[in-house]
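The structure's right below; bear with me while I get my questions together.
Just one protein chain is left out here, and the rest sit where they should.
When the chains are written out, they are named A and B in that same order, and each has its own residue count from 1.
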Amino acid sequence: MTNHWIDLQHSDVVLIQGSNAAENHPISFKWVMKALQKGGKLIHVDPRFTRTSSKAHVYAPIRSGTDIAFIGGMIKYIIENKKYFEDYVLNYTNAGFIVGEKYSFKDGLFSGYDPKTRRYDKSTWVLEKDEKGIPKQDKTLKHPRCVLNVMYEHYKRYDLDTVSSITGTPKDKLLEVYELYSSTGVKDKAGTVMYALGQTQSTIGVQKIRSLCILQLLLGNIGICGGGVNALRGEPNVQGSTDHAILYHYLPGYLPVPRSNRQTVEQYMDAATPKTSDPRSANWWGNTPKYVVSLLKSWFGDAAKPENGFGYSWLPKCDVHQNCDVLHMIDDMYKGKIKGYFCIGQNPCGSLPNSNKVRAAMTKLEWMVHVNIFDNESASFWKGPGLDPKKVKTECFLLPATANIEKDGSQATSGRWMQWLHKAIPNPGDCLSTGAIVTMLMHKLQAMYKKDGGAMPDGILNMRMDYLTADGKEFDALKVAKRINGEFERDTTIGDKSYKKGQQVPGFGLLQVDGSTSSGNWLCCGSFTADGQNLMDRRGKEDPTGLGLYPNWSFAWPVNRRIVYNRASVDQNGNPYNPARPLLQWKDGKWVGDVADGPWPPMGQEGGKLPYIMKPDGVASFFGPGPGDGPFPEHYEPLEGPLKQNLLSKQHNSPIITIFKSDMDKIATADPKYPLVLTTYSATEHWCSGGITRWQSWLNEAMPQVYIEISEELAQERGYKNGEWVTIKSARGQLDAVAMVTPRIRPFTIDGKTVHLVGMTFNYGWLYPKNAGDTCNILTTFVGDGNAGTPEYKACMVNIAKKA
Amino acid sequence: MSDGKSILVDTSRCTGCRGCQVACKQWNGLAAEQTTQRGTYQNPPDFSHQTYKLVRFAEGKREGSREPYWYFFSDMCRHCVNPPCMVASENNEIVQDEETGAVIYTEATKNIDFEMARGSCPYNVPRQNPETKVVSKCTMCFDRIKSGMKPACVLACPTALDFGEREDILKLAEERVAELKKVYPKAKAIDAEDVRVIFIVTDDPKKYHEFAEA
Partner (left out) sequence: MKRRTFLKMSCCLGAGLALSGLGLDLGAVKAYAADMKKADALKTAAQSTTICCYCSVGCGLICSVDKASGKIFNIEGDPEHPINEGALCAKGAGLYQVSVANEHRLTKVQYRKPGSDKWEQVSWDFALNRIAELIKKERDKSFITKNEKGEVVNRVQTLSLMGSSNVLSEECWATTQFARGLGYTYIDHQARV
């Protein structure tokens, strides 16, 4: 989230699209309802009428996976009707920048596509620069190649008829949403976007979110109170686990993963550090080298020295285009290439797509270590449906972990608040925390490599994991938290201040490139004070702005900033665009309000900096070379869908997605055998694959068994009765579920034809309770977003039959 | 003398998250029932001696339209000002707490005429344990109230439930209804003068639940 949960109360219009917030983030509605009580309006765009829709002023049904068409139409509407917030767009975005002459878009493809590698050469996706290297700009927005005009040209095709034909949203609903939401494109109105997996779980997920960013930038809704692009993250600490990079493609603090073409730390840092020639751009990522060296120092301690590149060579390097995401991992596992697998607090056999493939992949493993608080379908995969345990040769471990109420440590909310948890009771039985388990294992391996040697032992032997408590029995979260914050690695003087070795670094502004500081994650630097105060554990309820920022409650990264890009909430002179919600104000030579995005004066003053400090140009990008599938979001159909032909171009699916080709990856697009669109989700009463909640009687009582939501129209057409068991089939598998016949699901008209949509949760599994049914992921497709690899859970094709 | 306590259940604000339903089980240590999926989100199907708080889910289509509605009715004992169920109480098996106004079923209800208790309740609330014969229902969490805490369901509710002095809650209900009436002409506070747990609805009470209104 750019903003935070409590801030939702300040919205004039809340657009929930690709999220069922009332069901999956129920307490967010405490703040959404507050906004509505103040006269705010709620729009819900979703394939189903849910508990969220029940509270909406406008509910617009949409076929799963077609959000770019929906939002593209709104972008067109806003530009055409000049509903954008001009001052913001001109000064804080690249709307007036000039797109290079060689850029083009034709037949659904941007310039530079190579069908053989299924990748784009992005060299034509550039902006023209002057002789000083500063982007050229036409603030009159008259230049035909200025970003705003090129963007309008791109979305001109997204007219109401076409959008309605793709999305199935009636035209009057589209217009109603466009009109209401674009009413926030003025300086004293705020619109917020709440999105979740409904956007990301798609082959075009990243671009869907980019389209929401474009929308919010046009309306001047980013950086302000009650605005923002707010990802409602689905797991308790997924913000923390993402910040700390349990992901192959980057290192903690969003530093890129080392790849084989960067052989030295200098090459790596040079490539990872963006440059700018514009003195008005803060270009915060220009500090990358300090963060890289501090991370390496944090991991390798004294062994990390300038002369060995701070241990950079010990880190694993992926090949240049190598993809090690979860789908590639499971595909390689299915092919027998992966021998040993560590699975912590997760249930891939229920939560990953095409469960039959995932379950088959597990049987190819030589060994699996599973760490969890309850057993699940993955830990016990070897006794799953259709398997003879005798034939499964995998050696398995199921390690009992402590739950959150049994641990100290921090957890980051979606709003980036790092909150400290306190251990309530001793570890039950033999339970250990995950932190203790990985630390103890590392100690064992270090001893073994020290004694016997082995392949490249340096990374192991030098890895500083001195994290056990004094008695050696548990994980010392406090010590690790200090390490993550960062410490001075030697006595150091910066300016007129001296710091002792071992003292915490007060903030990331003080991190050094020479190895005198360490920081496990620069973003968290400042969460521990130099005198050892744990700011994550704060419970101060002061609210000096009256806006509910609660600066003394926990710690928000970065630097306790509660709303990021907050310098975009003020005009050129530092006065809030909306004086009624003054997030930030330049007064008497300093910023008052939230922790400002940097200390520099506002734009209009000498030394002023542009507000988008993480972007090399200092402004937000409508046109940008970031994603691999285009500088603008473009609609493509889900890999498996009801249409033979994309109604917007000849390019049917995303051109850059990996198409997996194993014998278990069958796809049935526009196949009369599978005429129903399936969308999948979770219910309030269970959580994800149900790995934790299905062991709880109160929750099972409320949502006991697998169900499929179908429209009254489809039920009538096929003769299904509410409450009867049916069988659902896709090209990949089948399962039974109880039919829930409801007016909340409705047929869509797509390309002039009726298309039925059905919906299921992935909350169930064969292991427990015995009669609850299995996961809907037996049906879903094994394909991911072209940029992020997030599986396309939200759309595939199925059919239903009465249970035999 | 104080007018006791009241709870406001504003269904126009309820999101059906069922925090109240589970919080009630948690605080009161009530066991779960063995349920099945019957084609609805509502489960357990009804009150029981193990279920004092139940979110009822009601859905349909708006009049003359394909637009659906989905109503959530966080049902519980209304703690009537003058509880009709006390007709079944001959020897203080059912008592009314003076301080809060909570209507409390004691263990001695195993001796009462259950059908009379249930039949006299306009909201069809009391339920009997088939084994012990004890009759039970929501206690208004009078134990929590006396310790200075909110009832468990009210504490858990993110949006719809309020708790306080009866006169304050009545005033709040009146304000809310006035506001809602601007958009929903049928908005009202059900049986507000007779009950301590006051439900605000925006449509015909029958659409929420058969026994929503007396």
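Observations on the structure shown:
Throughout what follows, a residue touches a chain if its C-beta (ideal position, glycine included) is under 8 Å from a C-beta of that chain, and two chains touch if they have at least 3 such contacts.
Small disclaimer: the values here were computed from a predicted structure and weren't measured.
Taking the complete complex into account, A:390 is the one of A:82, A:321 or A:390 that touches the chain left out. From the options A:112, A:234 or A:675, the residue with contact to the unseen chain in the full assembly is A:234.
Annotation: of A:105, A:254 or A:449, A:449 touches the absent chain (contact as defined above). Looking at A:134, A:175, A:271 or A:465, the residue that reaches the missing chain in the full complex is A:465. Across B:5, B:18, B:49 or B:137, the single residue that touches the chain missing here is B:18.
Checked against the full complex, the one of A:413, A:654 or A:705 touching the unshown chain is A:413.
Although one chain is not displayed, its contacts with chain B can still be listed: residues 17-23, 25-27, 29, 80, 82-84, 86-87, 89, 91-99, 104, 106-108, 119-124, 139, 142-144, 146-147, 149-150, 152, 155-159, 191, 194, 211, 214.
Methods note: only the chains that are shown with their structure count from here on.
Residues 22-23, 26-27, 29-30, 33, 49, 51-55, 59, 683-685, 697-707, 722-724, 738-744, 746, 771 of chain A touch chain B in their complex.
The touching residues of chain B, when paired with chain A in their complex, are 13, 15-19, 21-22, 25-26, 31-41, 43-44, 59-61, 66-72, 158-159.
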